[in-house]
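Incomplete set of chains, arranged as in the complex.
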Amino acid sequence: MSFNCFGHVFRFVTWGESHGPAIGAVVDGCPPGLSLREDDIQPFLDRRRPGTSKFTTQRQEPDQVRILSGVFEGRTTGTPISLIIDNVDQRSKDYSDVAQSYRPGHADYAYDAKYGFRDYRGGGRSSARETASRVAAGAVARLVIPEVSILGWVSEIGGDAIDPAHFDAAEIGNNPFFCPDAEAAKRWEKLVDDARQAGSSLGAVVECAATGVPAGWGAPLYAKLDAELAAAMMSINAVKGVEIGDGFSAAALSGEQNADPMRPGEDGPEFLANHAGGIAGGISTGQPIRVRVAFKPTSSILTPVETITREGEASEIRTKGRHDPCVGIRGTPVVEAMMAMVLADQKLLHRAQTGH
Amino acid sequence: MSFNCFGHVFRFVTWGESHGPAIGAVVDGCPPGLSLREDDIQPFLDRRRPGTSKFTTQRQEPDQVRILSGVFEGRTTGTPISLIIDNVDQRSKDYSDVAQSYRPGHADYAYDAKYGFRDYRGGGRSSARETASRVAAGAVARLVIPEVSILGWVSEIGGDAIDPAHFDAAEIGNNPFFCPDAEAAKRWEKLVDDARQAGSSLGAVVECAATGVPAGWGAPLYAKLDAELAAAMMSINAVKGVEIGDGFSAAALSGEQNADPMRPGEDGPEFLANHAGGIAGGISTGQPIRVRVAFKPTSSILTPVETITREGEASEIRTKGRHDPCVGIRGTPVVEAMMAMVLADQKLLHRAQTGH
């Protein structure tokens, strides 16, 4: 992992800015012979695509992916897979506000401090638009791990959580929030719409489970499966926290409460609980991998916020323009994609070392 | 970052098992000319050292570090620094229990599933004993970032949190819990001692702040400062959650509540809040870097837990022997060490790209 590249043997690099001509990813190290067409990638992009409901940004991007290399006669060749997505709705507008004043909470000041200047159009490289590239690459990663099912959902928006007793995976696709609890989805409609109309924003918690991961993936001590997942998730825009299994709740438990007892099962060991989230010692145990990810509310709000200009003068800024009232929602397919990337990479790393 | 190696340009690899002859670290990429003697490292090891109070494992390890290379006439040469710590109290005992049955919650089953067998003596490679190597390497990392002050503390044990209003950094060294709240430290004495006597264990939350980090460290998008910290912390034994700044609390805030407004200050911008934990867009803002880390209760408890044997038969196991009733406590210097490692590495990466 270095700069704009993620992964060890199954790796991808992404490139592109919010308002450049295109964005893309190059996937390197993909196993050969996998069936891959643009149609295998597009559905995942469509789930993340903006402009599909009033609860997301109104930027209209078809997010059509093209495969430029690495596939021959419908199969991966083992060489780099170049994926490209054109930007088509870079609205030509007046960026002078953002160019001159830093939007607090955004990367504006930090980028300037690091690089001396920045592409300020729509956030440039720091825009969540980049995550479309991750979703495209993640779709390739899924092909590497057909034994695994990955499911993400939003479990909390603005502090309003789902009721775990109402969890219904089939419900996730039935609402614009990736919400598995029909009642919560109802509540969120008003919650998010109110925020949108007020020019405010809301945080969210996204959860993700991967089932079918065999015991043994992950590599102690610095490529631990949970460490890799933590890096992968924390690298997503607006993410401020990552938990594996019970996460911070485990810190309040006793050893007895936190135990995941084992019992002989029909197909290997059976676990009586999964506080560990499917990972022990950095290695998968065969239980579902469970991750929780905290998204902050976007800093793009209409309320004026005290700030400074590039020259260091006191100023104030309101963020007009198109943006998501709750970035966590569209973060769901991105969390899934990063889960797929990590698991594909760890599967290959495990195979490298052990031959299995 | 790959397998047992951490970092990009300032990197270290660790080696060694709980009951082998020694453990150690090799630090590569260290800048030349830094004054370094064993005395610069030993105090940090002494803070992590076991057996110093009844609240930690009773294993007696002096943890004396020796520098075998990379230093000449008291200064680093820029070549690899080999650090070695002898294991002296590997108690010869009967390991047949652990060898035959998996301790649920420990890495026993996962290691066997991955590697086909494991060094079961005291947890082998998965033992938290390895973290002594990190602390030693971290002491070197601190020399690379003299502009930065790193401070860690325990903010919660077994669900009992400190009162932030009582926070007193000077108190941290006055009790065996790295606790900055004298009253909480009192309560924890009983809490931890009860757990110890009951053969139980407790989780904890460790916090860490780094002040003095200039704006600009960190590299979008996959070597983001927060992503690197997340991986570093999650790679520590027993850690299940990582938060930057407000972390999961931010997910319940609105954009207005979560804003970190800026104002012109005497030395560059002043921030009116630090919900972001000193990082925006993966790059430091100049504010203190704030991290929270959740440690689960160790799975080594005296209460028998249902498990299976290596052959897959039903069994039960109680973990006798020496261990910490609350591993989070001694995790504090480890969290500090990993913070130092990440910041040293990112300082050099930033310098590589920008020349500053």
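Which chain is which? They are A and B, in the order written, and residues in each are numbered from 1.
Here, contacts are C-beta pairs under 8 Å (C-beta built on N, C-alpha and C of every residue); 3 or more make two chains touch, one makes a residue touch a chain.
Quick caveat: nothing in here was measured; it's all calculated off a predicted structure.
*Asks:* Please give the number of copies in the complete assembly; 2 of them are in place here.
*Replies:* Copies in the complete complex: 4.
As a convention for this text, only the chains that are shown with their structure count from here on.
*Asks:* Can you list the chain A residues touching chain B in their complex?
*Replies:* 1-6, 8, 14, 102, 104-107, 109-111, 113-116, 125-126, 130, 156, 158-159, 195, 200-205, 214-224, 226-235, 237, 239-248, 250-264, 268-269, 271-272, 275-277, 279-286, 292, 294-301, 303, 305-308, 312-314, 328, 350, 354
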